[in-house]
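The complex is shown incomplete by one protein chain, all other protein chains being positioned as in the whole.
This part shows subunit A:
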């Protein structure tokens, strides 16, 4: 069912984020010890740390990989109010032998006046674009016009969301049917402002991002959000980690006139809501095909959620803090027992029996 292995991460303080690269062969971890570590998976499946370096002068909150089309590029953001972009350079041959690689800083983005809480690359079809959000509520979108020169980034958009931001998520869909869309979550504990999740959409005419929707039903602080991969659907699916796990369905409504200039109006439905964690939910993440959602919470467990073919969402697994599954919980698959069924026959016997049957015993006596 689940097999877990542990890697001693060697960070000197709490780890705040772990990020896989696109192909799942490399991993980056970042920590309050102000450093980022990069791990490579060998052919035998072992993880080795191939780089470790100090990245910021404060806790590093998040780290993320760019699409491999742009090379081996990482971005990190930190409490020290900056975000940085790093590129791996091919080292000397003796470095390679030692299994080490070097990462150099290509740029530091210093526009934020407060702690930068999240950094994400935009979907690759938009070019090489980086987004940050800060505790003062400003979301910044940068672009590197020349993908070969990672030291040149220009600030393309600044969005003031008026609420302290904690997380952002891009809609990964590259379909021309909808414009680029980004969701911003806030962990502001102030209750006067209603919705803690805001959706911004790019407008071709004004060339700006405008707010398209606020999810008013989310009133508690949001710690994480994630758009699901689109799969060619006409609607969007967004998972939100707040005091519980919520999955929203956003259906774009038809624009009345062809020249309608405002952002798309959405009909928002809640597809599922789970409070199994019984505590704050910190992370939500989709698998590649958006068939499984995982969430983690303050109860120290990771839960997996799956929709069956009738579109009913259920929990299909629970993992404890050390990776071991929780046995006997509802929804946990139970392996089939021996072929003997309800009898007490050992499976070995049944096995022997069946095997013997392959050679038909000759009965004709002498």
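What we mean here is this: a contact is a pair of C-beta atoms (placed from the backbone, for glycine too) under 8 Å apart; a residue touches a chain by one contact, two chains touch by 3 or more; residues count from 1.
To be clear about the criterion, contacts and distances are computed from a predicted model.
A.B. asks: The chain that is not shown, which UniProt protein name from "WDR73 protein", "Signal peptidase complex catalytic subunit SEC11", "Nuclear pore complex protein Nup85" or "A-type voltage-gated potassium channel KCND1" does it carry?
C.D. replies: UniProt lists the chain left out of the view as "Nuclear pore complex protein Nup85".
A.B. asks: Which residue, A:154, A:205 or A:289, contacts the hidden chain when the whole complex is considered?
C.D. replies: Residue touching the chain left out of view: A:289.
A.B. asks: Consider the whole complex, including the chain that is not shown, and state which of A:194, A:262 or A:300 touches that chain.
C.D. replies: Selected residue, touching the omitted chain: A:300.
A.B. asks: By the contact definition given up top, give the residues of subunit A that touch the hidden chain.
C.D. replies: Subunit A touches the chain not shown through residues 1-11, 13-20, 22-25, 27, 29, 31, 47, 68-72, 88, 90, 124, 148, 174, 229, 231-232, 282-283, 285-289, 291, 294, 296-298, 300-302, 307, 309-311, 317, 319, 321-323, 333-345, 347-365.
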